[in-house]
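In what follows, a structure is listed as structure tokens, so that the remarks can point back to it.
One chain of protein is taken out of this complex; the other chains stay put.
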Amino acid sequence: MDAFPQKELATFVENEQAQQRLNSSIHTFTDMCWDKCVTGLPSTQFSRSEASCLSNCVNRFLDTSLFLVKKIEEQREASRN
Amino acid sequence: MDAFPQKELATFVENEQAQQRLNSSIHTFTDMCWDKCVTGLPSTQFSRSEASCLSNCVNRFLDTSLFLVKKIEEQREASRN
Amino acid sequence: MDAFPQKELATFVENEQAQQRLNSSIHTFTDMCWDKCVTGLPSTQFSRSEASCLSNCVNRFLDTSLFLVKKIEEQREASRN
Amino acid sequence: SVRNEMALANAQQLINKCNEKCFQKCVTKPGTSLSGSEETCLSRCIDRYLEAFNVVSRAYTDRLKERQERP
Amino acid sequence: SVRNEMALANAQQLINKCNEKCFQKCVTKPGTSLSGSEETCLSRCIDRYLEAFNVVSRAYTDRLKERQERP
Partner (left out) sequence: SVRNEMALANAQQLINKCNEKCFQKCVTKPGTSLSGSEETCLSRCIDRYLEAFNVVSRAYTDRLKERQERP
């Protein structure tokens, strides 16, 4: 193991795990956004509304996540005062 | 490990795992009962029917589980005779 | 471990794991085919269309899988030429 | 034995799935107890789900055998 | 501590579920940003989901206590 020091191995494993979490999220988001945006029979190309729904979907999900966290923290602040 | 005998450690781990299973079940039940009981747009409070649906939901699920087990055992008894 | 040579143990474990994957697939397929084929209230027997849907369901799912793999390979071939 | 453990896990998963699907189908507005019509629906649903499991199981294992005979 | 880790994991799972259910209910046609009515819906949905979690949690733990008192 002289060619691969412990510290570089730890960084490599960490990066590979981060990549795996990213891939896993992309699969989950595709599943969710497909169900939300592609409601009719598939065609030879996406309609304009299907295409814009798909490209907005992930960002609005992440905005929802930020909104939720902000709301919970505001409620915590209010309950402290 | 003198301060934490083997037997007490085993009991502690068992209790923590039981608590974890309980927490996990509550998440699963909330998901199921939300889908079943909260069908329209959310409001500033639950309607009377939404509230009673949510408080009855888990108990009727557990009653269903008992019903199922009882039925399977009755069918086993019948097939022995 | 003299009575159970390493090679036979490996084969035994492999077979048990294969059986476990088979069981797992059957549960997944039953779930999917139930949702697809049994859409109304349950009766004292399946209707003819429910029964044929259930017995065709897994085979058409596997045909879909072959179709998908064939299509992807055809697209790879085409992109090489 | 490993065989018994696997058979038990298999039976448990079948019971859990059956419970989930039949509760979903038969108890749409949970009340303070299971009504007579809910129990009738559940009884039929349980029989049908176990039957569906057998039909699907046979169709799948037949398919796998076919693939072994005509590779 | 183990207790804190479990409480944190529990809170994280609740937030994830709440996020999923409320996005599903309130944002049916994702646009270029969350609209005012989507945010109102989300705010109410979050309150209702957390309330549902408490109602279900209490119903379940009450049932488990009952079963311990009358085995």
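For reference, chains read A, B, C, D and E in written order, and residue numbers begin at 1 within each chain.
One rule holds for everything that comes next: contacts are C-beta pairs under 8 Å (C-beta built on N, C-alpha and C of every residue); 3 or more make two chains touch, one makes a residue touch a chain.
Please read all numbers here as calculations on a predicted model, not as lab measurements.
Novice: What is the set of chain A residues that contact the non-displayed chain in the whole complex?
Specialist: Chain A touches the chain not shown through residues 16, 19-20, 22-23, 25-27, 29-31, 33-34, 37-38, 41-44, 46, 51, 54-59, 62.
Novice: On chain C, where is the contact patch with the chain that was removed from view?
Specialist: Output for chain C: 32, 36-37, 49, 53, 56-57, 59-61, 63-65, 67-69, 71-72.
Rule of thumb we're sticking to: only the chains that are shown with their structure count from here on.
Novice: What's the distance between the Cα centroids of chain B and chain C, rounded to whole Å?
Specialist: 29
Novice: Distance-wise, how many Å sit between the C-alpha centres of chain B and chain D, to the nearest whole number?
Specialist: Computed from C-alpha means, the inter-chain centre distance equals 19 Å.
Novice: At what distance in angstrom does the C-alpha mean of chain E lie from that of chain B?
Specialist: Distance between chain centres, rounded to whole Å: 16 Å.
Novice: By residue number and range, which residues of chain A touch two or more other chains?
Specialist: In chain A, no residue touches two or more other chains.
Novice: Which chain E residues sit where two or more other chains touch them?
Specialist: 22, 26
Novice: Are the chains arranged, by touching, as a line, ring, star, complete graph, or other?
Specialist: Here the contact pattern is a line, an open path with two ends.
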